[in-house]
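Worksheet for the structure shown next.
Heads up, one of the protein chains got dropped from this complex, but the rest are sitting where they should.
When the chains are written out, they are named A, B and C in that same order, and each has its own residue count from 1.
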């Protein structure tokens, strides 16, 4: 039994973590911090959560004695708290982008801030268990991957070294990916019966994709990433296009290759059919398939995840399970 | 003033044509045929249509005296009626795929039937006014383009000869594109909060795209087309990726190039921002923009149309206007 | 040809008025004011509007020379501007609640402010043309009805004097009724796949309903009104329950009674079937039917309107048409 706390517990990822951790048989939830809801009960802020507890303001004292802290702050606002907690002896799963890039100088380019803790940048483990399970199990600090990179990387890792030229990643995400703060763009009337691309060149998640794909391929692979906003609450479908160096072998053979690559993975399902968002909704699974379009000289990979689960809070718990030696799917077996 | 009739008037495209033509100041609606609703009033079948009239069974006698007939049958079921009407002296706008391909032998490959009227296949004009306005104005038989090809072709025609390698077309369509017949795939519960690809290799509309792009480019250009099903009623957004032969010139310069290409077009709007479906919903406009992703070596074009309007019935009326010398936007100025 | 201006033109009702008036053949749009978008082009703020013009800050000088001004401010914020404009010689259609109640003292109870202009409160005409056409045609100041009262009153006026006891009004509205300002309650993720009641006792529109029903009945009739929030953009369906004094006569007879009452009305349609929101979406129609549930001792009336059209901007234009002697459906014939 370990104790866990959540910093920034009233965004979507924090609320989902609250739900998952409150039912995890090896975890006792200790502290939930919030900026906007201090003193409010969990049940009052999220009537669908049947969890006891009250939000408190963040302070090191409130977090004292916690084994592991999940930090759910926006990028550029998390690293200070993360460093403070690590220095105080906690383990941290950081759901922000503040430790995902391995090059400390890259933060200025992509996120507009100079990173003050390059030591922790170097130490942090990129929390994609399918790629870094061993490192995760020994980590003090997990940089939990972005939602888009999770779906994209799981779709390209099996073929990273086989990509001729670059990769085109056309992703479609539900609105919860934009966070809980209401804006013109997340107003119901702006989204329903509508669809659009956004951040159509240079979305920040591109940096993670490029970094991890290069590490997997052994050389730089250009990534053209385009996110779109779906009129759904949850889920990301990524349609990924590449040309294989090794030639065309038929869809079935690609599927076999992917199955072999992921055969031990508890949360990756390679299927024959083209998966829909609903198949992974409220689960920690990533489901995918591959199709060869030989006529056009292209292989297509389709991956689906729930952006809040495998793309954020579920993966964070998967990482925690890995860090503490719990079964990797503990607390993640049923719908979440 | 001309008379117009609709064969197969009780699908989505037929119902929308009924609405548009009933308010067109140079058209008198003559005959509406249906297989399933013979004897039923228009207002009864479509309570939102405030149009008089009753559906009759198709017969040449019912169509006699009509100047122009819009045929809204499924592919492989239209060509017989179309030929009969043409032979009887009507002009025809065929909304099916039965005359879109210029090679009479291609129908067997793509649509599974041997075409009995290669004379009409050769005569038919592909009804994309932006590409074939002069021919449309003189045509007896219009092959009204498919919804996906309309959005795709308008997005690539300005650069057809400048494409290095192939084109990737990632399209997302509303459910009305699947037609009015209820199926497991169009059940509300199968679509809401969901998203998926379908016909993920070799969708039939690929044939039109390849044919018309080759004609515009002067040589064959591979097209990898992937349609997806959006949880919306109407609209298609196509994200199109290609590598330019001429090199990278910046997004602004691409936009200028597209604006110059379409400067006389009443229904094409090249804009700075990335357009959303809602901007063309219930209109005959195609709106688009271009973005250069030089880092990844790719140019992206985003086009949006309403699949039932510019992608079907609106474009059919635009063609009719062109055939009869009416202002091209007559009956299509307001929301439809 | 008259000139019209819109004060507060960048909310939903202002944007829709801009669309309708820009295509009205007897109107020239003069001035569009905004608080948040001064200096911005209409096309820039609302990409789906194909209307020229730029928003300016409100000032009497900008409005000078306008024949009629549509005021689209929130309640309690409109009356000052309305009074200023009336005093300057304009006619005004006020879409706020600030002149809807006939009793100047009622504003304190229902809206929390003391009304400074009881002279105008007394002069203002409640702009429901079906009830007050003659007065509207002579009015300087129209208090455009609330969206819920419009759907409710059209449903009960034919039987106002025949109601035994009170009326129960169970209304369900689209999200656009809550306005364009993004809030927690209008966030896409809070609305999609969800449904709830709100302001479940004492919603302010109750005051209008009670006032107008009393005037029509000749005596006070209790109204229990409950609004609910639908996961749709537009439309209000009201299910209205009452017990008739005159006894039970069968659904058909009630429908006949309603048809007789509304037989001259251009925008009221009494139908046999139970109408759906989609039948009036983007139109100025109110469609309704009646059902008798004799077993339970209740008559049910179902009315549907588009809350932004017949419930706001369309009705405002209908009132303007009436004030200036234009055909009442001018500018309102097609979808809006």
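Everything that follows uses one rule, which is that a residue touches a chain if its C-beta (ideal position, glycine included) is under 8 Å from a C-beta of that chain, and two chains touch if they have at least 3 such contacts.
Keep in mind that what you see is a predicted model, and the values were worked out from it rather than measured.
Participant: Return the single residue from A:281, A:303 or A:318 that touches the missing chain.
Facilitator: A:281
Participant: Which residue among B:141, B:191, B:209 or B:223 touches the omitted chain?
Facilitator: Of these options, the touching residue for the absent chain is B:191.
Participant: Considering the complete complex, identify which of B:8, B:158 or B:231 is in touch with the unshown chain.
Facilitator: Hidden-chain contact among the options goes to B:231.
Participant: With the missing chain put back, one of C:87, C:193 or C:252 would touch it. Which one?
Facilitator: C:193
Participant: Using the definition of touch stated at the top, determine which of C:27, C:223, C:255 or C:312 touches the missing chain.
Facilitator: For the chain that is not drawn, the touching residue is C:223.
Participant: Identify the residues of subunit B touching the omitted chain, counting contacts across the whole complex.
Facilitator: On the subunit B side, contact with the omitted chain comes from 12, 175-176, 180, 182-184, 186-193, 231-233.
Participant: Spell out, residue by residue, where the missing chain touches subunit A.
Facilitator: Listed in rising order, the touching residues are 23, 47-48, 192-193, 271, 273, 275-276, 278-282, 334-336.
Participant: Spell out, residue by residue, where the missing chain touches subunit C.
Facilitator: For subunit C, the residues touching the absent chain are 165-166, 168, 170, 172, 190, 192-198, 200-202, 222-226, 228, 230-235, 237, 239, 241, 251, 274-278, 281, 291-293, 295-298, 300, 302.
Just so it is clear, only the chains that are shown with their structure count from here on.
Participant: Ignoring subunit B and leaving every other chain in place, which groups of chains are still linked through touching?
Facilitator: Apart from subunit B, the chains cluster as one piece.
Participant: From the C-alpha centre of subunit B to that of subunit C, how far is it in Å?
Facilitator: Distance between chain centres: 38 Å.
Participant: On a C-alpha centroid basis, what's the spacing between subunit A and subunit C, in Å?
Facilitator: The separation of the two C-alpha centroids amounts to 46 Å.
Participant: List, in ascending order, every residue of subunit A touching at least 2 other chains.
Facilitator: In subunit A, residues 190, 192-193, 231-233 touch at least two other chains, as defined above.
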